[in-house]
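Here is the structure we will look at.
In this view, the complex is presented without one of its protein chains, the others remaining in place.
Chains: A, B and C, in written order; residue numbering restarts at 1 for each.
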Amino acid sequence: MSTESYAPPILEDVNVIVAGQGGDGSLTVITLLAGLLREAGLNVYTQRDVLSRIRGGHAAATLRGFSGNRYCIGSSIKLLVAFDFEAIEKNTRYLDNHSIVVFDDSGGKLNGQLPKDVRLYSAPFNRLAMRTMRRELYKNSIAFGLVGRILGLEDESLMKTFEHRFKRMGKTILEYNQEALRLGFNLSNELGLAEGEGLYKVKKTKPNKQLLITGNESVALGFLVAGGRFFTGYPITPSTEILETLQKWLPQYGGVARQTEDELAGINMAIGAALTGTRSMVATSGPGFSLMQEGIGHAGSAEIPIVIVDCQRSGPSTGMPTKPEQSDLNLMVFGGHGDFPRIVLTPGHPEDCFYLAVEATNLSQQYQCPVFLAMDQALSQNTATVAPYKLDDVVIDQGLRLNAEQLENMEVYKRYSLANGDVSPYTVPGTPGGLSLITGNEHDEFGIVSTSPENRIKMMDKRMNKIEKAKKHLPTARHFGNKKSEIGFIGIGMTYGVILEAMEQLRDLGVDTQYHQPRTIWPILDETLRFIKKCKRVYVVEHNAVGQLAHMFMHQGANSDKLIKVLKYDGTPFIPSELTNKVMIKEKKHIKSVKNLKREATLQ
Amino acid sequence: MSTESYAPPILEDVNVIVAGQGGDGSLTVITLLAGLLREAGLNVYTQRDVLSRIRGGHAAATLRGFSGNRYCIGSSIKLLVAFDFEAIEKNTRYLDNHSIVVFDDSGGKLNGQLPKDVRLYSAPFNRLAMRTMRRELYKNSIAFGLVGRILGLEDESLMKTFEHRFKRMGKTILEYNQEALRLGFNLSNELGLAEGEGLYKVKKTKPNKQLLITGNESVALGFLVAGGRFFTGYPITPSTEILETLQKWLPQYGGVARQTEDELAGINMAIGAALTGTRSMVATSGPGFSLMQEGIGHAGSAEIPIVIVDCQRSGPSTGMPTKPEQSDLNLMVFGGHGDFPRIVLTPGHPEDCFYLAVEATNLSQQYQCPVFLAMDQALSQNTATVAPYKLDDVVIDQGLRLNAEQLENMEVYKRYSLANGDVSPYTVPGTPGGLSLITGNEHDEFGIVSTSPENRIKMMDKRMNKIEKAKKHLPTARHFGNKKSEIGFIGIGMTYGVILEAMEQLRDLGVDTQYHQPRTIWPILDETLRFIKKCKRVYVVEHNAVGQLAHMFMHQGANSDKLIKVLKYDGTPFIPSELTNKVMIKEKKHIKSVKNLKREATLQ
Amino acid sequence: MTKTFTPGRPIWCAGCGDFAVQGILEKALDSSGILRHKFMLLTGIGCAGTIQNNVHCYGYHALHGRVLPTAVGAKLSNPELTIIAAGGDGDGYAIGAGHLIHSFKSNPSILYIVMNNSNYGLTKGQPSPTSPTGYRSNVEGDLDAILLGLSISSTTFLARGFSGHPEQLEKLMMAALEHTEAGKGLAFLEVLSPCVTYYDTHREWRFRVLDVNDDESYDPGDRAKAFQKVTEIIGEGKIPIGLIYKGEFPSLESLILSSDHTPAALQDIESPAIKEDYLKTMNAFLG
Partner (left out) sequence: MTKTFTPGRPIWCAGCGDFAVQGILEKALDSSGILRHKFMLLTGIGCAGTIQNNVHCYGYHALHGRVLPTAVGAKLSNPELTIIAAGGDGDGYAIGAGHLIHSFKSNPSILYIVMNNSNYGLTKGQPSPTSPTGYRSNVEGDLDAILLGLSISSTTFLARGFSGHPEQLEKLMMAALEHTEAGKGLAFLEVLSPCVTYYDTHREWRFRVLDVNDDESYDPGDRAKAFQKVTEIIGEGKIPIGLIYKGEFPSLESLILSSDHTPAALQDIESPAIKEDYLKTMNAFLG
């Protein structure tokens, strides 16, 4: 094992994986590192890869630190911290010849498992921890010392971070961890890695005043700020953080966040709250989302405002609970029995999550129908640095709601008045003069059950008209890239950051592209169909097995010949180079001269 | 009130409505009449129109008696039996100048409410019943006497039918009803309608040896005969008869038909039975079907054979429980979270219900996945005469199932073996040597939970491949009409009979058409896409608000320009003339010379 | 006054027990002095679940089996409302059984009326969880919801009335409403309400009911004794009615809503004052 002297560049983009067994604390290492890099003025993106079990089993956390804007992990991993052999096995494929590996050789030395030229630092972290601290879990802190040195962070800043993090856990724990960290520094010295001699130099700028936040937390925040005051959830990965975050916050605002006995109670309790005029949300994932179908259709039929967050994970059924997917899109758009109006919004990063949660909450009130936020595990649980949200920009739209004074001036109040042809003004219980009947049976304007064919048609049309009306006001897509390019991308959620980075790679390869990032997928907006029409070929990038999104465009009239499905459904996110390569393979036959085709190899 | 002497034609096609309040027994009258006409060698189709309440509210039953083949009520009603004013109000629109009305004027006389030239027989049936029999309910039997006379049935045959029907209810009830019937005959005489002087002559042929059966009963029978032995249901209109029929039959065959505490228990209990190798079915309607989504996806994921019957009613939510619709197609095809294989079959009449129930049961075993039967209220509950089903033709396909002997010759048994690339042979508990793990989590070939990306892809592909494999073996469409015609129809379920009759009317009007009746709508078979391609215009006739079926074709690549959506979602079935007119309006601009355009008026 | 919907005429069959329930409910409401617009009647699906159409108040028709969670959602977001949930025995004890247990457990101040006719009326008489062994296809023992309620430690009010004993039913209804209005938790009132069309138990029940409160020594405050008494009465082939149990446990809304805040439904969510707090909440993510 040798390290050569090395003139460190400024840290501008680095990817780090920490991996071991569940419970080994890989997530903790990455969380600490994320804080440190943010302190150092960098942006950060982190990702987790765990199993659906509490201890044991391979678990990894990945971090990217960078200046600029990235919403995904990069194509090649610079540093792998591996607490066991399995961590090496599972992650070697992300390494290249420039990578560095820190390996815990308590269980045996590595030989030959790594790509040649990889620099290896190995040490028996576990044994060291057991010997000196009597507890295995301190191995992280020891390794962390080494990681800091490699990345060119100052010992001092690591110490501070530890203080910040472990203080609340009590003095002893803090001291033990600090001791472990010092052990790590000593070990680094022994391995020839003195302070300031790391791989990078970290430019000292002022700390990055950005939020370090997940999509789930951003959704919770958006809901709160949009006046959301009632939330129900039932624990399910990867949505649980929304429940837990709102359980912390909502009571401080006089709101309620309730863990219900199941998802059926969840959706119906939220509906009950919505009936009183309280802005209500539920969050769940596939299995719970399936269970909510009846309640969702009911909200559509009875015209009850409700926001449903689906943090998609790998399905079907219990599937792979901790792995990302985008395979509930069909269920969001076509779920529930019978025809009813709905709106499906698709955030692409935490900022979107915040702003679209605000929008969703308002839209549910304006259109009195279910509004979905289509999340995915990566978007839900990965953290990213983002500029603080502009709370002052948040406007609350109460929709057509009548109070007692307004009612007094009305001769007759009909909950389901056909007067507007779509949305009808409503009152909430407690309002004098506003009595109403609300029902999921077909009903007349007063809410009285009716099976009159004439009434039925009017009521159905009234409900469905909301969609046409809403179309003009729904969140529109963001556009990136060259508007003239023949080649288009469409992708939502976790593919957002990957597509943007692949576009850069493609540009470097001489291939110009443009990207339409829809933020509403139901109804499908004209802009999206126009984008498809305008392009020669559109790569629809999605995480499911059949191309749910691409077919949805066809369902609404898009020409199937133009759509190229780029699908991934193995429970892992795309990495940018993977996408770039997939596109290059297809494009080769279309492009006369591709400048840098040789570079492709380096992107494998 | 006068009747003129009249030379009665042979009864070849007659439509009769009996209407009154729920509980008035309109259904009984129609049922009796159906039996009588069948006795007389005619074919019969009956339809009901009731409210979701037990007594009171408008309720009607309609019957068509005919020689030849019809699977819908015809365009004009010959005879309306009305027990109150509402019955007149709601049904006048179906009358024309040749119609006859029998009216119970106990509540007052009619004046002017009827189209002119309608022949009216009115009498105070209710008062008569109360006066002579002390119970209102005998009014049916009195009126029935008059109906028999009008239709030209023999008094004797009515008496016999009464005997048959009321015998099991005890002697008193039988005698009372017969007395009432005799009252009806006397009344007819008073009204100048002697025996043999009715509207029609009923040709005496030998009794029609046809089944008089509903779609629901046919499904139950098909399931039974296909070896189905386990059924669960939870009462819900219009599926309940399947539960009730199988509760009667299955125990006689050592099977189980269980009413569960809810639909969640229902689908999962059926899955439990399926795990043991027992052929299992559930039946429900919209609300219950929504609740079953999680279970259905689970069957898709864990590869468990199960047949799901959805007797569609007007949605969304509780909707109009007793009214027909075809608006759960989206949920059948796109429901459940995540991607999994499924098959959706669409019978068009009771015969289809039987044979497709057999197919569905076999297919579920062959492909180890959920198989749906898409019913609708009309198909489920209306009765029709059909030729006895050919039980000898029923073949049972057990799929790839291994017994102990077969296992003995295998070195290793893997429940989810990838060897075939799609379906894997399975064993059932109790089989020595066949231990397996079955799970809705992603799993390896043995059923051990796995999140390996490589395994995931293989397993997902294996499951989805079943659909490609199945495509070649799924029930194909029936074709009707002129293969050369530019104008196509597509329609399933309750639209079948209407389309066929509209085609005849169109032919009479000089418009040639062809009809593709798909019996599989998922996967969409190539034949269907080919049919659309071949036609210039395809009328997709369906009972929902958005054109779910039409869009499904687009979803699979059909050219939207060719598809003309013909939608009805007011809770009433199409009548043939209505469809004919809709088509004529569109076709006028395409057709140079339409021969008989004047005839259109008569079809209103 | 603004005209709103006109309460419907009941759709029940003549003689249905549900008429009595409606009459007595209206009486209790009237004498309680609760303003009709402060009062919300939520129901499940079934014959029983049409009662809201006939009453002059805010009415809501929930999904089959889901009336309790819906009612709880309404109560928690606006505790100033009087919330009454109602439905049939199929609705409450079959498809809704899980929610019943959990509502017993969480004890929100709502009044829950189950119109028990021991069958599924609206779907034409199939057996329900309270149908006796032998009714149609039923082979199971029948469920006693009061025993069920007794088995959960946080229940506070369990009573059973009979539509054929309107005076006693009225007393129970008033007591239940009072319990709820006083914020003491869930008032559970089962009413034996015969279905004359599919399973006419009128005469049978009249003969079988036994009012525990007739015995003056009966103590509705002792859970185990109540259990003992109810099992005993059932053992004798009778059906116990009356106020069977009344206990104390803090109501759900009193436990999770703080009096420092306006209830969720009544807050001015557009008030600029909150923005400061939002900022604080967000800034926790600044590290």
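Just so we're on the same page, a residue touches a chain if its C-beta (ideal position, glycine included) is under 8 Å from a C-beta of that chain, and two chains touch if they have at least 3 such contacts.
None of these values were measured; they are calculated from a predicted model.
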Among C:I34, C:L210, C:I256 or C:L286, residue touching the chain not depicted:
C:I256
Candidate in contact with the missing chain, chosen from B:L407, B:M464 or B:L529
B:L407
Touching the hidden chain, out of C:K38, C:H56, C:H102 or C:R136, is C:H102
Sole residue of B:I10, B:A194 or B:I396 that reaches the chain not shown, by the stated touch rule
B:I396
Who touches the missing chain here, B:D49, B:E294 or B:D352?
B:E294
Name, in rising order, the residues on chain B that touch the hidden chain in the full complex.
35, 38-39, 207, 209-213, 217, 221, 224-225, 227, 229-230, 232, 249, 251-256, 258, 260-262, 264-266, 268-280, 294-295, 298, 302, 388-389, 391-392, 396, 398, 407-408, 410-415, 428-441, 446-449
May I ask you to list the residues on chain C that touch the chain which is not drawn?
94-99, 101-102, 105-107, 129, 139-144, 147-148, 150-154, 223-224, 227-228, 231-232, 234, 249-250, 252, 255-256
May I ask you to list the residues on chain A that touch the chain which is not drawn?
23, 52-57, 234-237, 240, 247, 259, 261-263, 287, 317-318
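Here is the rule we go by: only the chains that are shown with their structure count from here on.
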Determine the centre-to-centre distance between chain B and chain C, using the mean Cα coordinates as centres, and give it in whole Å.
38
Where the CA atoms of chain A average out and where those of chain B average out, how many Å apart are those spots?
45
Multi-chain contacts in chain C, i.e. residues touching at least two other chains, fall at 50, 61, 63
On chain A, where are the residues touching two or more other chains?
264, 294, 298, 302, 439-441, 449
